[in-house]
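This report concerns only the one structure given below.
One protein chain omitted, others in place.
Chain nomenclature is as follows: A and B, assigned in order of appearance, with residue numbering initiated at 1 for each chain independently.
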Amino acid sequence: MPATTVTARADHGDSPVRPAGGAPAKGRRRSGPLARIPVPLWLLLPAALVLIPLFGYPLYQLGLLSVLKFGQPQASGGVPTEFVGLSNYTDVLGDAQFWSVLGQTLAFAAFCVVATLAVGAVCAVLLTRVGKWPRLLLMFGALGAWAAPAMTGSTVWMFLLDTNSGLVNEILGTQGHNWMYDKWSAFAMVAVVVVWHSFPFVMITLYAGIQAIPDSVLEAARLDGAGTATIFRRIMLPMLRPLLVIVVIQSIIWDFKVFTQIYVMTGGGGIAGQNLVLNVYAYQKAFVAENYSLGAAIGVLMTLILLAVTAVYIRSLRRSGEEL
Amino acid sequence: MKRDNRVLRQGANVLAIVLALLTVFPLYWMVLSALKPKGEITSAHPRPWTFAPTLDNFRNALGVSGFGRYFLNSMAVAVVVVVVSAAIAFLAAVALSRFKFRFRTTILIMFLVAQMVPVEALTIPLFFLVRDIGTVAPGFGLSSLGALMLVNLAFSLPFAVWMLRGFVAAVPESLEEAARIDGASRFTILWRILFPLVAPGLAATSVFSFITAWNDFVFAKTLILDTDHQTLPAALMVFFKPDENDWGGIMAASTLMTVPVLIFFVLVQRHMVSGLGGAVKD
Partner (left out) sequence: MKKLARGAALAVLAGTVATACAPGTAKTASSEDKQTGTVKVWLYDEANRAPKEQVVAQAVADFKAKHAGVEVQVSYIPTDAGPRAEKMKGAFNDPSSAPDVVEFGNTDLFGYTASGGLADITSDLASWEEGKDLPQDLKDTAVVDGKTYGLPWWLGVRALYYRTDVFTELGLSAPTTYAELKSAAEKVRSAHGDMLGIAVGGKYTFGALPFVWANGGDLATANGSAYTSAIDSEKSQAGVKAYTDLFTDGICPAQQCADLTGGKTVESFAAGKAGMAILPNSSRSAVEAGAAKGKYAIVPLPGTAAGQVAPAFSGGNDLGVMKSTQHRSLAVDFIKELASKKNQLALFDAMGNLPTLTSARAEVSQKQPWLKPFTDTIEAGTKFVPKDAAWAKIDAQNVVPTMLQKVITGKADVAAATKEAAASMNSSFSGK
């Protein structure tokens, strides 16, 4: 094991440890007195000590597993592992189910992101327009939803939607209706839970952002004769941009990786696997079908997709002159 | 014109109240159902109130199903993760926002990229890694709380650093300058000057670390095979029976699981909002 760790580090040259271990930073120092500390990387050392073995190394192993034949007989039965090149990838990419799962993952995530941002933004604006009590009430409700763990959120909503003893069916008079039976109905129900969980973050962040815009700036603009639309577009939006970046990226990251809600609410992927998303799909392949290497290949593909999405987003930000 | 504004404002008030009630209702339903007696829960006509509240479901969850133990397990993991992650993230955030050095942007991007990685996919190699660690240090092997602490620490760090960076940057450097002129050591500056000023941000960040650790389902499910060391989210699954779900027990356990997070939120709520606001002024 120790030997492998060393290999991993060598392969991971660009991870945070390299600068710490390598030549001292050449940095052009800023005027801050802390800059006197010769190696700022000392400060990064604890993070590196945690992240390299527990994040970098597993990531490397994920890639490694994806090019091996590694199932339960290899993991515990003493059967030697075997290098199979890209055959796990060709298996995954050649599987029609992968493509349908990919498609519904993207659609589901996109829907959740848009819905979360829309609900969150509307609520944030609403907060600036209402009296004290409605505002506190909405804040309180949102904090509650935010605080509720994904697991409990899922169980409560499952109970509300339960076929026989659920409140939703009682109110709508649709006793015996199974909300998880239809594929899109099931996805919609999970999406409701995801949005319920994540809109508060967007709402509170944006609300804080709007509050932080100095009144004097808005006042000045108004005196200059700017209308509400202009103020919004020319002043508020640019000032909120850094925050918008955060909430959009976070929403993409969170919603694309939804696991608990899908896993719990649809019982591991729904009827005939209709509600699988990539995350659950990879998990099932690895831990249920005991094909660890295939699961790893799906994980690698998924990581690449997320990176691509983020890269596109960051690039567009850079184009519009935003500093990271 | 003025009248219109009043109507609009009243409409907004009503809308906000309705949204608030909708948002909070599932939580109300959870607590209510946890307090309902058995017959009312499985009733085909659920009512949004109860006249016979009982603690049976809680007693059942804590006693029969051993939730007390899982609660403590979860707490231990979350507290360790919050404290350690705050300390490490603080140092890293200072490095990334107070210094310019060669790989700064690369490292920053790596922290962002780290958040992209689907954690669930990493459970596969982590499972084997933790298994191998266990042969050397059983306290961090499979089925140990130590393993959960380490893993959750690693996965809450990137976001914590990313978020804390803004808070550190928001503290004016002139304060440190002044302290330095007064002859304060680097450690003093870091600990006595910067740390208190960043504390609100640290509180806000801790919420996220706490949530990561407290809510973690997939690691607990994969890495903890021995039920004695299970944490709450995965343990909740024991209430889902092959024949009939015990909704009363599920709701009671869910309530127990939600309360600590709510308390934490209420405690740091002010910092969270002002802190996030602070990040904007950056």
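Heads up, the rule we're going with is that contacts are C-beta pairs under 8 Å (C-beta built on N, C-alpha and C of every residue); 3 or more make two chains touch, one makes a residue touch a chain.
Keep in mind the model is a prediction, meaning the values are calculated, not measured.
Note that the absent chain touches A, B when the full complex is taken as a whole. From the options B:P26, B:P46 or B:G134, the residue with contact to the chain not on display is B:G134.
Remark: the omitted chain is touched by one listed residue; of A:L41, A:L59, A:L102 or A:A282 this is A:L59. Although one chain is not displayed, its contacts with chain B can still be listed: residues 105-106, 109-110, 113, 125, 127-129, 131-132, 134, 138, 141-143, 221-222, 225-227, 242-244. The chain not shown here touches chain A at positions 1, 3-4, 7-8, 11-14, 59-68, 70, 72-79, 81, 83, 91, 163, 176-178, 180-181, 267-268, 271-274, 284, 287-290, 300, 303-304, 307, 310-311, 314-315, 318.
The rule is simple: only the chains that are shown with their structure count from here on.
Our note on geometry: chain A versus chain B, Cα centroid distance of 15 Å, whole angstroms. Residues 8-9, 12-17, 19-24, 26-27, 29-30, 33, 41-46, 48, 87-89, 91-92, 94-96, 98-110, 112-126, 128-129, 132, 136, 150-151, 153-155, 157-158, 161, 173, 176-177, 179-180, 186, 189-190, 194, 211, 214-215, 217-218, 222, 232-233, 236-237, 247, 250-251, 254-255, 257-258, 261-262, 264-266, 269, 272-274, 276-282 of chain B are the ones touching chain A in the complex. Note for the complex: chain A touches chain B at residues 1, 14-16, 18-19, 25-37, 40-44, 46-47, 50-51, 54-55, 57-59, 61-62, 64-65, 75, 123, 126-127, 129-131, 134-135, 137-138, 140-153, 155-157, 159-160, 162, 164-167, 170, 175, 196, 200, 204-205, 207-209, 211-212, 239-240, 242-243, 246, 249, 253, 256-257, 259-260, 263-264, 278-280, 282-283, 286-287, 292, 295-296, 298-300, 302-303, 306-307, 310, 324.
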